[in-house]
Structure formats: C-alpha cells, structure tokens
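I have a structure I would like to understand better, so I am pasting it below and will then ask my questions one at a time.
Removed from the display is one protein chain of the complex; every other protein chain stays in position.
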Amino acid sequence: MKQYVLQRFLQMIVILFGTSFIIFFLFAILPGDFIDSNISLTPQRAQELKSLYGLDQPILHRYLNWLGNALHGDFGYSLKHQEKVLSLLNKYVWNSFFVAIFALILTWSIALLTGVLSAIKQYSWFDGAVTFLVFAAMSFPSFFISLLFIKWFGVDLQILPIGGMIETGSENTGVSYLLEVGKHMILPVTILTLLSVGSLTRYFRTGMLEVIRLDYIRTARAKGLKERVVIFKHALKNAILPAITLLAFELPGLFSGAIIMEQIFNWPGVGRIQLESVSFRDYPVLMAFTMFLSCLTIIGNFLADVTYAAVDPRIRLR
Amino acid sequence: MSEMLLEVNHLVTNFHTENGIVQAVNDVSFSIREGETVCIVGESGCGKSITALSLMQLIPENGKVESGEILFAGNNLLQLTKKDIRRLRGNEIGMIFQEPMTSLNPVFTIGEQMIEPIMEHLFLSKKDAYKKAKELITMLGMPNAEKIIQLYPHELSGGMLQRIMIAIALSCNPKLIIADEPTTALDVTIQAQILDLLRDIKKEFKTSILLITHDLGVVAEMADYVVVMYAGKLVEEGPVLELFADPKHPYTKGLLQAKPVIGERKERLYTIAGQVPNLTDLKDGCYFADRCEHVQGICRKKQPDLTDVGQHQKTACWLYKEGAR
Partner (left out) sequence: METQSLLVKQQNSKTIVKSPSLWKQTYLRLKKNKMAMVSLFFLMFMFLLSFIGPYFSPYILDRTDVANMNQPPSASHWLGTDNYGRDILTRLMMAGQISLTIGIAAMFLSILIGSLLGAISGFYRGIVDLVIMRLADILMSIPGLPLLLMMGAILSEWKVPAEYRLYLIMIMLSFVGWPGLARLVRGQILSLKEQPFMQATEVLGLSDRRKIFHHLIPNTVPILLVVATLNVAGSILSESALSYLGLGVVPPTPSWGNMMDAANNFMDFRKRPWLWIPPGTAIFLTVVSINLLGDGLRDALDPKLRR
C-alpha cells in the first residue's frame, strides 16, 4: 500500500510537470499577445513592454521562469483587470464553487437513487423513462439548454431571474441577500445538474446490473436476508466503491462545464472570466485558470485512487 | 423408514430466452427422507442445478417455475409468500454453491457475512452471533477462528471459503442442506476433506443433504439414493448400491462405463456418442434416442415414463416396458 501511494505520487508529479509545460507551450506559440493587439503602442514602447513582461526570451527559459513564479503563488498579472491573477481568481472562484457544490450534491443523490432503482426494475416503464431522460440529458448542448431555460422560466413565465447573481442595484443584506442569490442560483444549478446527471445515472445503473447478477448476491438471498438488505447493503456497496474514482473528475468537470453556462447567465464566476480573457487575449488569466483546473483534476485523481485503494479490501492489502 | 422431509412432484421450470423457451426442468419428481443424502447426477446443462435453485426459488429472473409442487415438511413451497420463503432460506434450508471464491461478498469480512443469517433467523444479538460464528468455524476444523472472522474472502483459499460457506449453511441448524457441485471448483485433496465434512455433519446433526454433482465418484461416496437427469428429465432413480450394481437406463449405463476404474486399463475409454440435445427445440420421443445404442422405433415417437424395475429402482426407458415392442 505504501509503495502504491508513493508510486502514484511520483506519477502525479510527472503529470503535473508535463501538463504545465503543455499549457505553457500552447500559449507560447501564440503569435499575438496583449501588446501586439494594442495598436496604439509605438514599436519601441511595445518592445519595452515585452522585455518588461519577459516575452522576448526563449520558450524553455520563460517556462522555468513562469513555473518558478507559479510555485510561489505568482501567476502573473491580469492585463485586462489590472490585478494579480491569483487574487482575481480567488475573487470569482467561490461564486463558481457554490454553484458547483450544489450541483454536485444534487447530481450524486439523483443519479444514485434513479440508477439503483432502474437497475433493480430493469425493463420496467420506470427504467424506460429513466433511460430516455438520461439520454436526453446527455445530449443537450449546454448553451442550448441554458438559453431554453432562460426563455421559458425567465422570459415567458417570468418566474426566475434571467441572469446575474443579484438584481442590478440591489442592496439587500443578510437573509434577504442570501434568498436573492439563491433565487438566481436555481437555474444555473439545475442546468449543471442536468448536464452531468445523465452519465452518472447510467454508470450506477450499469454497475448495479453487473453486481446483482453475481454469485455472492445469490448467496445473500440464499441466506434468507431481506431483499432490501441484499440490494442496499450487499449490492450497493460493491457498485458504489468504484465510483469514488469518478468523484475526482466531478469538481473540475463542473467548473469547466460551467464556463458556457456562466457566460449565458452572466454569473460572476471563473468560467465567465475565462471566456472574457479569451476574447481580450488576457493570457496569464487563461493560463492560470486552465492550470488550476488541470491541477484539480490531477490531484483529485491521485486522492481518489489512493482513497479507493484504502476502502476496497481487494486492493487494500496488496 | 424415517419421515419424508422433501417431496418434489412434477416440477417444471422454464427459461424464456432470445431463442425461445428452454425447458430446463421437465416434470421431475423425487423425495428426500430425514437424514438421507440424495444425489442428482447428470451432465452440465441437464437441469440439475436449476432443480436445486427452483427449490429455493432462486432461479434467475428470466426463469419461472411453471407447475408442480415442492412439499417441504408438509408445506408446498410454491404457494408460500415471498416473506415465508425468505424465512425458510438459510434457516431451514441451507445452500452451498459451486464457486466458493465468488460466492462470498468481497467487501465484507467473513464474520460480517456469517452473523447475518444468525441474527436474521435466530434473533441473536451481534455479540452472540459473533460468538456462534467463531464456534462454527472451530467446529468445522479451522484453527484461529478469532482471526478468520476478521479476514476478507480474498485472503482465504478456496477450500477454506467452502468451509465458511458450509458454516453459513449450517449456522441456523437447517433440516436440509442443498449442495450444488460443492467440490467441483476445488483441488482433489480438498474435495475429499469437504466431502468428509459433509458426511460428518449428516451423521452428527441428522441433516438431509441434496447433493448436485456430475462426478460419479462423489455419488458413490456420499449418496444413499441417486437420481439421474438427462435434458431436464429424470431418466432413472434408485438406491445407490442397486443403481451402481445394475443400471438399467442406457444413459446411466453409459455414464458408469465412461468412468475409468483403477487397475483396469482399457485401450479406449468408453464414450457416449453424440451431444446433449438443444433444449429449445426438443422432439416428441425420448430425448436420449439420438445417442442410444438400443434405440427402437417407438423411442422416436413417444416418451417413456418412469416404471418400476427391481425393488426400489425406477427408469424411463422403452426397453423395460412390457409389450412396447
């Protein structure tokens, strides 16, 4: 076990380096940057600025430089917001995080319940309806469903706000502030949940279907245990354990899945900042955000593998 | 003679598959007395395991017991509610399966899995259930019960796991133990140990045993009474000594001849020609007709039913029907 953790840890470090290099490299081959696109600058001034930001040095040198700074928490300066990238992300990341965490809880509860139920009632009308909805949810383009929801609930029915986190000019505080934010959050959370619930439901259904056909489930029944115990104790524990490894991808997946949703709902989160920096060529922000998501994925993956190894007795003792 | 414990009458179990209806168990009747060991023998796919699972009503979802009755201590199991069947399983009827390695849940410890039926059926507290589990382990000849109950299934060998399965089956003092090919997946030396164990249990607790096997060696060692199945049908039955000494049905004869005898070298071992018929499209006549050395006209037209041959022996073959020719 110790050896496994160590081995996985080293692997994680290698991947972290590789990923950071690829991300850096992709930005480095960009022909233009913030300075090139600013046509009001004289060539001389542009040159000065470039050496100020270190843009005139060879790639590897610039990479090591950037990496060294990044390790000290310095991801550079947002050229558009005129603010340190780290503090900029820190300002917006929580807005995204709360939407993501609510969506995460909703997704897993719904997926677990419907997945298990449709597996034990395979081929019933319930299973059919779930399967159909699952495929519909998996196939909606995020921007289309966001727009449709805004049109239905915001424009046509006018029961939910069409965007933003608070009403413009609102000065609510305390509980009424929370309620206002909560109301604005309903659609974003619903959409994120819809977008990710399909594949997870499918995952649990398949896992459950595989498990309930196994010999030890028959043994559990032969022991005269209640069907409830057979399904929710013996089968579910086996079906749920491998899902731990999926949990690692959930948070970064929700962050990146939220990019387009945040743009459409005008939600002040990191996703919107990300898209903004694409159009303003604010590359330090873009780079830091992509790096942030990758790190979340890599570290999450490492933690998930180790946790899984720790809770599954079949792997634990090897 | 002791009392009848289990009587199976005209049991029919079908499977509904993509390719049509499979008649896995086709009008099978037999009975088990208290303290008796009955063996069901036959090739794989002859319906012997499905017969056993039908008794426990544990057949896979696409299978169904169509008709017949299963009388256990006077009650017809097929008319019991799901709840009553559940109370019977693991309590009055214990079951042991073929693959000990996959028959225990990999994510629970041996102890956790052993105490479940004890708490469920004997209403013992968790502490007492653990105590009983340890006693059972010790009783079945395994040292270090304290440690074993804390282990996970993958940490034990196949032989050990099968002992645990037997311990679980025994834990509520059942009247009947159904053992479905309990030794097939094990090494030969371990096989002998497991069979010895089953024999000791029978002697000590007077438990009846229904043993499903394809191995005639096991039958010879264990059985009081033998039931031979072929393609879902019962073809011959009788006390083990009579049946082995004087098999009547050509299929039984074939099975016994195909078994090599130590000290007797033959140029070629005997084989039964042909293959088991496809159970989805069976013809009218005797199912064994295509492989039978003594096949006659009537065999392909009409199915023979079981008739008495000898004192306690019965067989379903036209050879022994008066005036059939």
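A and B label the chains in the order they appear, each numbered from 1.
Simple rule for what comes next: a residue touches a chain if its C-beta (ideal position, glycine included) is under 8 Å from a C-beta of that chain, and two chains touch if they have at least 3 such contacts.
This structure is a prediction, so every number in the text was calculated from the model and none was measured.
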item	value
Of B:S2, B:T17 or B:N144, the residue in touch with the unshown chain	B:T17
Touching the absent chain when the full complex is considered, from B:L5, B:I96, B:I201 or B:L216	B:L216
Omitted-chain contact residue, chosen from A:P161, A:P188, A:P252 or A:G269	A:P252
Positions on chain A where the hidden chain makes contact	11, 14-15, 18-19, 22-23, 26-27, 29-32, 132, 135-136, 138-144, 147-148, 151, 155, 206, 209-210, 252-253, 255-257, 259-260, 263, 274-275, 278, 281, 286, 289-290, 293-294, 297-298, 301
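Assume only the chains that are shown with their structure count from here on.
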item	value
Distance between the centres, which are taken as Cα means, of chain B and chain A, whole angstrom	54
Chain B to chain A touching residues, read off their complex	56, 58, 60, 82, 86-91, 94-95, 97, 99, 102-109, 116-117, 120-121, 152, 154-155, 165, 168
In the complex, chain A residues that touch chain B	213-216, 218-227, 229, 234, 237-238, 241, 312-314, 317
